[in-house]
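With one protein chain removed, the remaining protein chains of the complex are shown where they sit.
Each chain gets a letter, A, B and C, in the order it is written, and its residues are counted from 1.
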């Protein structure tokens, strides 16, 4: 295992120490329990947005704390959902009196831990609502399973709901907007290489030189199927087709298109994928009105990409364009 | 070779197509010859800043074109310096009448090609000045060799000179400022893994599971020495010590500290390195007044890191803080 | 041993922590095959925290207070899916044993049945979904059927859990991360079913000692 770490146990603590040093102007890091909060939180009268999940997906979520996005993020151990005490303390720290919205990626662990935290908060008379993301079309949706995973849409969700909260929308309004976004976005990902969880010390799966894993999530888990290595254009098509047909996206619609790197894939390759993704979207009659290209929701050093498409009406585009000031996303301020 | 590409020949063209689609709001991409320019260029009366170099270092340089940074960037083939006709055409396209400043990383090929371009521009009566970056302390400095490589300092140079140009400073003033920055910044890098140049199809060097390469540049070239895999803290010390003693940085000085990822190293590890780098800098009596943590000058998918320290007085900090609006760096606007 | 008191329960937790630690890599490997590879690390971290919590001496009060301490500690240290499930399991044990200071075989079986009910309520998994529920359901049945002394009850539970954990291999997962794999989850044992078997095996060892 080749990583710039000191010991598997200290990865998250030391990362947080680095984040605290790098972003002391904007962020406050709590070490007991672990959470990252806006330095200026709470904002009185504003809904407090919190999220969190296993570490190893950086900049998600801690890198998205700041004006116009999250108020706090709770990092778990690598690929392990955080614990209820983290969300509980984080929410209390950023509670501006207008309620707390939890953005939760749909994984059994995350859902259960955030649920417990919500119960604890309600016991303290803090209003809580939760929005799930479950945008991964690689997973068959079914009432009888854990459902789909939350992946790339989470980044867009945090940006858009963050802007809504900043604008002063109420908890109920933001929850409704979140559900609308949840219903309008789809994602799919693939890996060229696996990743190695620090405490495990070996790759989460093996791939031959000419193999790729299609339909991966963001936890180094194997995907739905193994396929032969293919060209960037072919791989982009493998991801775009299921995304576009699942919802389905209809000709004439406007979308935000997000091409994400899994952590070990350089920007040069992401632009090549983005190029083809736009071509496919346009062939489908879609208008790509906004985009994001980069590594924003990662799986440690995994090489690969995921694509997210989100229907975007004027309201969504307006919220997307609104100012944001976080370590991971910044514009307009 | 596992990459999201279609063919080694088309990597740069298709990347540029992606960039053109993703950033059409701010950038204009010329395909014959290849260059990326600010959409609103030329700015009358403003010195035009251009840079360029081999591709594979993204977001450098094309991702740094925009308000407050470069006016144009010329991408060569992967790890191959661009050709004089590119700089010539790019410079003419962004020439606002106040002269052209070329920021050139000190590699034989880059220097010679930019020199030829400067000659061509002067023949058209366009004033040209050049600032070199040669900040890599891993390379012994000598009059009798090609000198040191330009690495991480290039990013800081482009930001700071870009702000100076935006403020209306003259070509001579910007050139002088550039020389001052050149004299005040030092860098060093290391690799955990090599990278594979697309047309080569195999890694540029081999490393065992327990080996690292210390003193690498940004072209997949082997470094000065091979060392045993060590902890993040030890590796950070291996890089920081030569950087701090070379200039030397003196106790009491303020610095901008830049921890860079080589392309395949995730953010989580960079924060761990940054944490230790700050500790070492502070032990040295230095004040880290600004910082940058992320993958900004890369070597394709190489895993590893480089550290850059730049002495920063109030002028430099002011220019660092000035608004910048590029795909790769953005704040204040 | 006729009755389990807090003193014996503490020995169980020590034993369980040691066994979890020893099998941490195995649990991680099982999880890596069909999940995200952290189950061993999560459980080890959680039980180490519990040990630390119990270091100070006996928990003041009844078994209810004792199990609640364990549950709360697991809840705030394990994370992932296993954290709320095992945390909730022990919290439920605490609720159901409030006011008691010792347990015989049959009442232990009833208590664990209540803990299992909490896991099922929280995780909504049924037997056959390839989760820890697959190990716990037959274990509880066996414990209740065995009746009699603690040694017999716990040994029946441990054996049933182990067999059932092994038998999760051919199942296709319908809950938890492994469900994302669909058919590719077939052929691997469930990590949580294995950790449940380890916990019951260490309990049986204590009760047979």
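Heads up, the rule we're going with is that a contact is a pair of C-beta atoms (placed from the backbone, for glycine too) under 8 Å apart; a residue touches a chain by one contact, two chains touch by 3 or more.
All figures in this text were calculated on a predicted structure; none of them were measured in a lab.
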Quiz item: Who does the absent chain touch among those shown?
Solution: B
Exercise. Among B:127, B:176, B:221 or B:241, single out the residue that touches the unshown chain.
Key: B:221
Self-check item: Option touching the unshown chain, where B:62, B:82, B:185 or B:294 are the choices
Solution: B:82
Practice problem: Could you please point out the chain B residues that touch the chain left off the display? | Solution: 33, 54, 76-85, 107-109, 112-113, 115-116, 138-140, 144-146, 149, 197, 199-200, 204-205, 217, 219-222, 224
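Operating definition for what follows: only the chains that are shown with their structure count from here on.
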Quiz item: Hey, how would you classify the chain contact layout here, line, ring, star, complete or other?
Solution: line
Quiz prompt | Chain nearest the overall C-alpha centroid of the shown protein atoms | solution = A
Quiz item: What whole-number Å value describes the gap between the mean CA coordinates of chain A and chain B?
Solution: 29
Quiz item: If you average the CA atoms of chain B and of chain C, how far apart do the two points sit, in angstrom?
Solution: 54
Practice problem: List the centre-to-centre spacing of chain A and chain C in whole Å, with centres computed as mean CA coordinates. | Solution: 32
Quiz item: What parts of chain A, by residue number, touch at least two of the other chains?
Solution: none
